[in-house]
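Removed: one protein chain of the complex. Kept in place: all other protein chains.
Letters A, B, C, D and E mark the chains in the order given here, with residues in each chain numbered from 1 onward.
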Amino acid sequence: MFMRKDAMAAISHQWPAEGLTRVPYWLYSDSDIYEEEQARIFRGPTWSFLCLEAELPGPNSYRRSSLGAMPVVVTRDKDGTLHGFENRCAHRGSLLVLNESGEARDIICVYHNWSYDLAGNLTGVAFRKGLAGKGGMPPHCRPEDHGPRKLRLETLSGLVFGTLSAAAPPLEQYLGAEIASRIRRVMRAPVKLLGGYSQTLPSNWKLYMENVKDTYHASLLHTFFTTFRLNRLSQKGGIVVSDSGGHHVSYSFAADSGGKEYEQAGMRAAQEGFGLEAPQLLEAVDEFGDGIGLQILSVFPTFVLQQTRNSLAVRRLVPQGLDQTELVWTCFGFTTDDEDMTERRLRQANLIGPAGYISMEDGAAPGFVQRAVTTAPDLLSVVEMGGASVASDDNRVTEAAVRGFWKAYRGLMGM
Amino acid sequence: MFMRKDAMAAISHQWPAEGLTRVPYWLYSDSDIYEEEQARIFRGPTWSFLCLEAELPGPNSYRRSSLGAMPVVVTRDKDGTLHGFENRCAHRGSLLVLNESGEARDIICVYHNWSYDLAGNLTGVAFRKGLAGKGGMPPHCRPEDHGPRKLRLETLSGLVFGTLSAAAPPLEQYLGAEIASRIRRVMRAPVKLLGGYSQTLPSNWKLYMENVKDTYHASLLHTFFTTFRLNRLSQKGGIVVSDSGGHHVSYSFAADSGGKEYEQAGMRAAQEGFGLEAPQLLEAVDEFGDGIGLQILSVFPTFVLQQTRNSLAVRRLVPQGLDQTELVWTCFGFTTDDEDMTERRLRQANLIGPAGYISMEDGAAPGFVQRAVTTAPDLLSVVEMGGASVASDDNRVTEAAVRGFWKAYRGLMGM
Amino acid sequence: MFMRKDAMAAISHQWPAEGLTRVPYWLYSDSDIYEEEQARIFRGPTWSFLCLEAELPGPNSYRRSSLGAMPVVVTRDKDGTLHGFENRCAHRGSLLVLNESGEARDIICVYHNWSYDLAGNLTGVAFRKGLAGKGGMPPHCRPEDHGPRKLRLETLSGLVFGTLSAAAPPLEQYLGAEIASRIRRVMRAPVKLLGGYSQTLPSNWKLYMENVKDTYHASLLHTFFTTFRLNRLSQKGGIVVSDSGGHHVSYSFAADSGGKEYEQAGMRAAQEGFGLEAPQLLEAVDEFGDGIGLQILSVFPTFVLQQTRNSLAVRRLVPQGLDQTELVWTCFGFTTDDEDMTERRLRQANLIGPAGYISMEDGAAPGFVQRAVTTAPDLLSVVEMGGASVASDDNRVTEAAVRGFWKAYRGLMGM
Amino acid sequence: MNIELQLKVQDLNVRYAQAIDDNQLEAWPDFFTEDGRYRVTTAENFERGLPLGMIYATSRAMLRDRVRSLRDANVYEAQRYRHIVAPPLLTADEGRGARARTGFLVARIMHTGETTLFASGRYEDHVVLDDGVARFAEKVVILDSRLIDTLLAIPL
Amino acid sequence: MNIELQLKVQDLNVRYAQAIDDNQLEAWPDFFTEDGRYRVTTAENFERGLPLGMIYATSRAMLRDRVRSLRDANVYEAQRYRHIVAPPLLTADEGRGARARTGFLVARIMHTGETTLFASGRYEDHVVLDDGVARFAEKVVILDSRLIDTLLAIPL
Partner (left out) sequence: MNIELQLKVQDLNVRYAQAIDDNQLEAWPDFFTEDGRYRVTTAENFERGLPLGMIYATSRAMLRDRVRSLRDANVYEAQRYRHIVAPPLLTADEGRGARARTGFLVARIMHTGETTLFASGRYEDHVVLDDGVARFAEKVVILDSRLIDTLLAIPL
């Protein structure tokens, strides 16, 4: 009799014997996997980036964010303390907060006006005692026990992270010393918001995170990059992979070694460069004093901190299904910036975002994979640049950071 | 090895021990549940509202409707008798009727011209005997056995209901005497159609039905309502819940007790009222002679009969998937109405529908719940206003009618 | 406890005892079936039409096509040899080719610039040896083993077919002599492309293929056809069904027997004809010299070759999900055509395609079935015109070719 | 063809659409005469001669009431419209004004960024010169579809 | 810039679109000259120099035949269009008429209420004055997409 895929899938869902150098394609197209990730990763013992502290400017303010697909609210109460909780009412489960952000002393659910303080505590139940002695809620009923799940919050240099899990280690420990110091390097002063935008990615969330951690593609996919020699693998630089594998840093120095490996390799990316008519686009200053012109940093599962010359941004992902993900960008400078520096950051913002000279391809490439591998669920992706290593390295022709992602992923998914 | 959600779901799908005062959120996000509901509820022993008799004006007329997601046809034959059947051809399963409504003496499937009478009986098979003695259908073949499933129809005061099930009790018994009499109260004369429209609701069908039966939200979500004192929980009124639990009536008298409970409770809905510049909008007459200004009546699973002052409407739901539902409105008056009464109904129609002052929120609130609970499948909704009662009551600060819905639902779903 | 659909489905998924004269509706609405078809039929031992040789005009050209839902590339190398392979990179699985068609000496994946020859062989891995002695790929790593799956290609009179399976018999054997000769009849000279377009069909792919093989519907659904007597079942003609059942030909001669069966049967399609104001639309020449005015030919699973008078086209299907399918049309003539013949083909193209006088209905009818049968998964479609035969016949009032489709389908699906 | 009038009516439509799309709801009633009529209905109701509207106002005062309700009473997620209005087709040019039929599309953009084709239809307008200013004595919005996604808060 | 002509051509486009959107198909052929040509094709075919059309007529009579077939012979679900036509770009102003290029969007509204962005593209028109009346001597509808959802019954 006809043998059903369900059964077959259950059998085939074993990680390949090769380990981290191979990734099975069913991970991107199985809807059960997607649901599992929401529970085990995003609602599990991981820290998700929620927003910048600067996005909650004053007391009695709130903004929406998410823990994977789960909607959450981040608030700053009247004493300036930050709180985070699920955006779900204790009563019938309505969203508690509808606006992206705003100011409020308390939160009132629109559906039946149950009220909450900014810590997410249920403080009022409309007509709890009924009306004129009739109706209302029995004394033994404890709706407070069904309140929105509260997040543990920790902030690092103005970045707000949250988790639902008591089992998650403290944030600094989760990040490790090197990642934390690389975050501090960028977040060196109070943040001034410059603006934001989002992209809808036609792919599974993991494909975008792999792209971020994939130091191998940078100079090959982004040919503006290479053509204008803004960055070449031949430039000095390297990667850092955290012990957990889940976090990484990729960096390179601004100076160009002038290597000719590209021309020798004779690859598409090596077509001879032409000059910009308006080179001021790239005019940058070494604001961090260490000569590093590019630093891409990721924190498992879905956070990115980016320094592209003087253009700074944080990104976070919101999974919206098996093959759709929202990418949220927030660009910033520092309150200490003068006008020229702000203008510089805005000009260099031409390099990033959905229209960015060196980032537009990243919006599409994960989708190219999604479309090709859905009909190859039982085949394997090859992740063996730099061997099987998941360690830090002083070169970027490696997929160590991608393997690191899968190391952390497998641990959490129990695969 | 990796444990799959399917298996886990099967385990978690147990109704919580608290009974009707708790509703598990997986009911709104599990696609198997959706399929089960189609079979056990909509194609099971329930009566679904199909249309108004007035929507089939004369003999030899038809219109499309649905039994849950299943497309059906309702007809009035040449003798004026009403019939209902599945909108599916006996042959290869094409829709039999494409237009929303029309006139016809028989129904001919466009695909291969098989013909049916208005009772849904297969009356003709094109080339059944072949052509020039060749081809055609073997004598033993009985395509009639595969004809569209026929509905049992019953009408009550101009409302047409249908069921596929022989096990469904007679309509009046299904409704119970009190619900039936409340229907007759409104349907007091021959109907004159005023028009209709539909809404796409971004939520599971059950969330909208709960909203209808939720007498607790009315004055809290709809602040136009309270601000203009069109209805306050403090006004005299009450609810009726049928023995089955599945049907309900909520009603209130037009006069306002002038209570100040809102101000005391100090809730959002209590902002001090301002007057209308054009109060004639609300000018109404007591056409039913009992002082009741508002009566909302629902019949399990998906019918609503509404009297908002002089604005009258029927509503029915068409589930279109786990998280999308179409809401179909038909507004009417009576053939006995004079011009002023018609104008009054049209003016008061500003209160209802997708743009209605006191109903637009009902199009959105169920979606607020859908979006918040999808990532909380294993948590529970709290339905304990008015305790655990599922009985009629003379006040509306209760969720008894919502619990009644779940009482009927569990019985049919075998949960 | 609550019994889940999954379990029930597994039970109900048995082919009905009646055999090929009944088709269960769950075949069109079960997502596991869809996945199974991709593996067992499209990636299994069947030949899929990929493109016309004329669509790869010169050496070093490529174009995209598909094997079911699987994206593939067809190329013509510098020696003129045709190749076909999966459109998926050996590395991380990106689409290799993005444009619909073009010219190239080799194929370079945009993501990390891995390169391939036009046969789909991996020829270059960027930085395989690393950079300045660092990074790169270990010598033992054989990414070549993960290259895009190669297709076996065979061409017949300018039609290019491909399969992934070594078990598929040679193309001519797969088709059988009669189908092959019927193909050769039409493809009688080098092809000149006239253009193309596509349709999105709101239905499962099988419903469209059944429509193509359904010689019974032609004169009943398409009333332009009958009204203008372009073709009547009463005209001489017949069908050919291959031994496998999967392929078919339907043909009729241009002359009209003038029979009155329609009027006698008194069916919708028989409304008295009116003349065309501009009859030159239908003016045709007997270019094949056999008097056959209409020949529709299908090859399992998803290829159609069509001759409607002098209008010639190939069609192929691309399943895009359970209830969506893309239909790709390419219309052509021959390099030997003179201007009048080209004009004739273009004028008669008014008969075909999404706006075709006798084909527009075929874009919609499968969707009518899809919408009606989704809520009848356990009911059966009746396919008994012409009895249970799956044989060739000299009349077209039969569903033999449709039964033939299911004969081939069941064999491959193991049902 | 009266180019002056044609462009005057088009200009009225453009300003009307811009006011709504820029969330200038308070300015909306002023595009109507004091006793101006506004009705939103469906082509289905309109063609079947059924009088029901989704919104039905018979004076500028009723429009102001709706604006105040939308601002102070009704609950709906932050959203905006983008109207694209075709050039008007003047069907009659009366002394004091003109009858105009105008096709339109409206995209709705939610605060989440989600953009959908929310409405399409035509305006059947009676435009008059109200001491020099072109205003709507009547505006009937006839929607091609009977279906509204979620709710209709902002006027069309 | 010839404002008069510009607005005349725009007016022709608006009336053409309204006639179709109002289901006045019988009026459709009269927007063409007696030997007017009408062709619907895709940008892909057009740019590759391939002559195939989805609809191809070389006279008003052929357009009338299509209307009669749509009314009496063809089977398709009730649906309507809503055209939004940009202002025309006059590319040449010949003695008896003008060449105009005009962008458009068409929304399709099914009887069920479902609204989709059905077509986008441009018109390449040859407009002539046919005893005083502006008509199409040729109208080529060039669709941006090669993809038609379900079927193309009502003309574009």
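Points to keep in mind about this one:
The rule is simple: a residue touches a chain if its C-beta (ideal position, glycine included) is under 8 Å from a C-beta of that chain, and two chains touch if they have at least 3 such contacts.
Model, not experiment: these values are computed from the prediction.
In the whole complex the chain that is left out makes contact with A, C, D, E. One of D:L52, D:L70 or D:V85 touches the chain omitted from the figure, and that residue is D:V85. Among A:L346, A:A391 or A:M415, only A:L346 touches the chain that is left out of the view.
Among A:P59, A:G196 or A:G411, only A:G196 touches the chain left out of the display. Residues of chain C that touch the chain left out of view are 98-100, 110, 198. Residues 1, 3, 6, 43, 84, 86-87, 89, 101, 103-105, 117, 119-122, 144-147 of chain E touch the missing chain (whole complex, contact as defined above). Although one chain is not displayed, chain D still touches it through residues 3-4, 7-8, 10-11, 14-15, 17-18, 21, 80, 82-85, 87, 105, 107, 109, 112-117.
Heads up, the rule we're going with is that only the chains that are shown with their structure count from here on.
Considering every other chain in turn, the ones in contact with both chain C and chain D prove to be A, B, E. With chains reduced to the mean position of their C-alpha atoms, the one farthest from chain A is E. When each chain is reduced to the average of its Cα atoms, C sits farthest from chain D. Mean C-alpha positions place chain A and chain E at a centre distance of 48 Å.
For this pair, chain B with chain D, the centres built from the Cα atoms lie 31 Å apart. Mean C-alpha positions place chain B and chain C at a centre distance of 43 Å.
With touch defined as above, residues shared between interfaces to two or more other chains in chain B number as follows: 6, 98, 110, 198, 221, 361. Those residues of chain D in touch with two or more other chains are numbered 75, 77, 146-147.
According to the touch criterion at the top of this document, the contacting chain pairs are A-B, A-C, A-D, B-C, B-D, B-E, C-E, D-E.
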